[in-house]
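A single protein chain has been omitted; all remaining protein chains appear in their positions.
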Amino acid sequence: MGMDQAWLIPAIPAAAFVILLIFGPYLPRKGDWLAIAAIGTSFILVFPVLADLLDQADGTTYVAGEKAWEWLSFDLAGAGETFNIEIGFYVDPITIVMLAVVTLIALMVQVYSIAYMKGDSRYGWYFTAMSLFAASMLTLVLANNLLLLYAGWEAVGFCSFLLIGFWYEKRSAAEAAKKAFITTRIGDVGLLIGIIMLWLEGPNTFNIQEIIAFAEEGGYETTYLTAAVLFLFMGALGKSGQFPLHVWLPDAMEGPTPVSALIHAATMVVAGVYLVARMLPLFELADPIALDIVLVVGLITVMISATMGLAATDIKRVIAYSTLNSLGLMFVALGSSAVTAAMLYLFVHAFFKALLFLGAGSVIHATEEQDMNRLGGLAAKMPITAAMFAIGTLAMIGIIPLSGFWAKDEVLAVTREEQHIVVYLVLLSSLFITGLYMTRLFVRTFLFAPREQEVYDRAHENGLLITVPLLILGLLATVGGFVVFDEVGEALGFAGGFGQFVFLHEAHGFEFHLDVAVTSTVLAGGGVVFGWFLWRDKAELAASVRDRFAPISTLLANRYYIDEIYQFAIDHIVLGAGALIAWFDRVVVNDAGVNGSANIGYLAGFEAKFLQTGRLPNYALAIVAGILLLSVVMLVALV
Amino acid sequence: MIPIDNFLVLSAILFSLGMYGVLARRNAVLILMSVELMLQAVVINFVAFAVYLDPETFTGIIFGIFVIVIAAAEVGLALAIILRLFRNRQISNVDEADLLKW
Amino acid sequence: MTYEEALFYVIAAITVAGALGVVTARNVIHSALFLILALLGVAAVYVLLASEFLAIVQVLVYGGAVTILILFAMMLTRVRDIEGPLDGPQRPFAALAATVFLGTTVLAVTQTEWRGETDEATVVTIEQIGEALFSTWAMPFEIASLLLMVALIGAIVLARGEEGE
Partner (left out) sequence: MEFVLLALIVIPLAVCPLFMVIPSQYPQLSRYLAALAGGALFGLSLLLFVAYEFDGGSGLRYELQWAWLENIGFLGENGITFYLALDGIGAPMVLLNGVVIFAAVFVSWNLANRTKDFFVLLFLLVAGVYGVFISQDLFFFFFWYEVAVLPMFLLIAVWGTSSEFKTFARTKEYGAMKLTLMLVGGSVLIWVAIMALFIEAGAGTYDMTVLREAALDEDFQKVVYPLFMVGFGVLAGMWPLHTWSPDGHVAAPTGVSMLHAGVLMKLGAFGILRVGMTLLPEGAEFWAPVLMAIGVTGAVYGSISALAQTDLKYMVGYSSVSHMGFVLMGLASMNQIGVNGAVLQMFAHGAMTALMFTSVGALYDQAHIRDMTQFGGIAKPMPRHTAFFTIAGLSSLGLPGLAGFVAEFHIFVGVFEAGYWWAGVLGVISAAITATYILRMLAKAYFGPLNEKWAGLKEMRLGEQFAAVLLIAMILLMGLWPAPFIDRISATVEMIPGIAG
């Protein structure tokens, strides 16, 4: 068992999916154990693969494992070349990080789901879809070529559609599922075009490493490459919910909460980050504008999501905005070419964000309520959940020594070094806002007096199936950040800290930037404290602030009206164009064109029939005229 | 003697007059009479060709005889039809018998 | 100009005059009378063409039978009572067509180089005609007689009218 067998990792959940799809309804417990066993096995299999990678590594020089099978191949006429598409798997440190995150979170979430989804009428289908998601996501991560990556990419999008729309009887869920799929699909248009562009001028292969090697030899023209990577980035925009395609992610919260934890926090939405990280050498070779665009998009997303998080009242939506916030941070890191920072943030983010969602799920499961305005004071009744949620919140805000802190400071340090000071300052200000709205979330949900007694009465701590995953994730969210230290890495068998495992050009050790750490902690802590005062007790202070800045708060509550603008565009432009073309088709093409030509024939015949007067002399004259005409013609011809 | 052209031109004149009659007249009987003129013109042509150009087989003369025979039959039938038309619809002008149109 | 030619011109003039009368007469009966004149003229032309047999047939069939038939038809259809002009609205076109036709035919006749004797008519005797009619043309002759009979019966059926009429 080594890197060559890495294909088993997605294959096992895929097999489970097929079995569940066909025999699921006939299995005991609808086959949930099969799905969990499959993802558990996959999780375990990550370790031998990792061990193999470390075994073969020489210091910090990693030898990637690659294995491929031919999927289709044909000769190109007259070109003497072959068009090949492979199914291939590629393992390197970035892959390993993703594999670990995906399998672990998926395992946690599925265990959690046993309790959370209990009694649902489509319990079996839930685990079937989850297995398909796991298989697709792992395929995406392991793919060695862009086409297989695209396949996994679309498949996870489809699973996301299925799972957001899991409770499809709810109109809002059906609409959210549709919105998510279509919005990400818009990005995928770009992704597909980008893939084709890279192939078109490239080395007649879809293999990612070969394309990168080709690009490094200067195979692509710079402007062409810039266009291609920006098209690729469009795909990442859609999938990772970056501005302006972020609108689907908050709505995606219509899905079951574990799904949100897995797909819309920890794994699928970071696929865009993964894609950009994977293709980062191309971004660097392209015109600098490419990375600048990544950075700016990330920055915009950070700011708008953080501010929108201030106004949302649904606890899941607040977490969704925080996810957007985090994803934006990752793109900011990528925009500065910092794969290490981005992947580290991705790694720890998976833990604390899954933790937050599962914690929120625990609350929702217990109280059947997810509106902050109707919760409050739950800490007393749900101590474990509240404690874990607190860890998640603090990690998200980035309080030392929780995992979020280390990752966030990496990003900040990189931006301060690499980018304009404005970027750094904007990020710092976003930290403050993050502190505000995360504090608000926690305070309003768990502390002070309950706002709805009835809801409060329902609340209770959940069973082990829910609390154990919470505890595990809580632990990881606490200590996950320590992987940055070389000592920790060495203790775990790595060559050093995270920076010596995941890097773009050369490994680098951990550096503690005291000034960054102090500034960020002060700002984040300030956010927490300020938030505490704003929303403590009955949140009178917050209410007065809101009233004072009424236009702004309305703007935020309405999410900058972006959804409305899109809705308007869809209703009036897209559907309008559809109606126009349908009208054009029926009236112009069909009625005027097709029926019209038929009518011309009919009318011509109708008019021509009056030549048949029925009067003998007319006919006789016509005959004579015809004969005369012919005779004259012949006479002229003969004479 | 008389050149053949004379007869042919005479025939042409008769035929043209008959044609004028057929086209210009309204009354069925008059049209019939014009048709007879045209037939006569044709027969003159036939006979002229027969006796001038082809005296050995003189097919034209035989044809002329047949034309006269058929003309007789035709007149008989045509007049019967005209009579019928007049009796049924009180019409003796052909341009009034225009039911067979459109 | 030989006397034969002179004779031809006289006869031709009479015939054309008769034909002209047929198509232009304002009176139907006059038309019919002009027709007799034209037919007799044509019979004379046949004589000039040395076909006495045909001339005789012409006088018998046309001068007698056909003319009488036409006059009877006129009587039966009360042509004198017809109101409105005898000529239709397309008379100018008819004249034009007839003129054009005449022009082209005369042109064709005069421009054609006829092969064989064109100045002298050869006499075809009645014996020759009779022989040919009953040997070479026996079949068409029989068919013509059949046709006559059919026409006869047809005319009777048509003219007789339906029962109770």
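The first chain written gets the first letter, and so on, giving A, B and C; residue counts start at 1 in each chain.
What we mean here is this: a contact is a pair of C-beta atoms (placed from the backbone, for glycine too) under 8 Å apart; a residue touches a chain by one contact, two chains touch by 3 or more.
In this text the structure is predicted, and so the values were computed from the model without any measurement.
Chemist: Considering the full assembly, with which of the depicted chains is the omitted chain in contact?
Modeler: Taken over the complete structure, the missing chain's partners among displayed chains are A.
Chemist: Just to verify: which one of A:120, A:175, A:210 or A:486 makes contact with the chain not shown?
Modeler: A:175
Chemist: From the list A:288, A:493 or A:593, which touches the chain that is not on show?
Modeler: A:593
Chemist: Per the definition of touch given earlier, which of A:53, A:163, A:192 or A:624 contacts the omitted chain?
Modeler: Only one listed residue reaches the unshown chain, and that is A:192.
Chemist: Please identify, in ascending order, the residues of subunit A that touch the omitted chain?
Modeler: 70-81, 83, 147, 150-152, 154-155, 158, 161, 165, 168-171, 173-175, 177-178, 181-182, 185-186, 188-189, 192-193, 196-197, 199-200, 574-575, 577-579, 581-582, 585-586, 589-590, 593-594, 598
Assume only the chains that are shown with their structure count from here on.
Chemist: Could you tell me the distance, in whole angstrom, between the mean C-alpha positions of subunit B and subunit C?
Modeler: Averaging C-alpha atoms per chain gives centres 6 Å apart.
Chemist: Between subunit A and subunit B, tell me the centre distance in angstrom, where each centre is the average of that chain's C-alpha atoms.
Modeler: 97
Chemist: Give, as an integer number of Å, the spacing between the C-alpha centres of subunit C and subunit A.
Modeler: Spacing between the chain centres: roughly 103 Å.
Chemist: For subunit A, jot down the residues that touch at least 2 other chains.
Modeler: Those would be 617-618, 621, 624.
Chemist: Give me the residues of subunit B that touch two or more other chains.
Modeler: Subunit B, residues with two or more chain partners: 19, 22-23, 26, 95.
Chemist: Spell out the residues on subunit B that touch subunit C in their complex, using ranges where they run on.
Modeler: Subunit B residues touching subunit C: 1-10, 12-30, 32-34, 36-37, 40, 43-44, 47-48, 50-55, 57-58, 61-62, 64-66, 68-77, 79-84, 86-87, 92-93, 95.
Chemist: For subunit B, which residues are in contact with subunit A within the complex?
Modeler: 19, 22-23, 26, 31, 94-95, 97-102
Chemist: So in the complex, which bits of subunit C are touching subunit A?
Modeler: 88, 90, 93-94, 97, 100-101, 104, 107-108, 111
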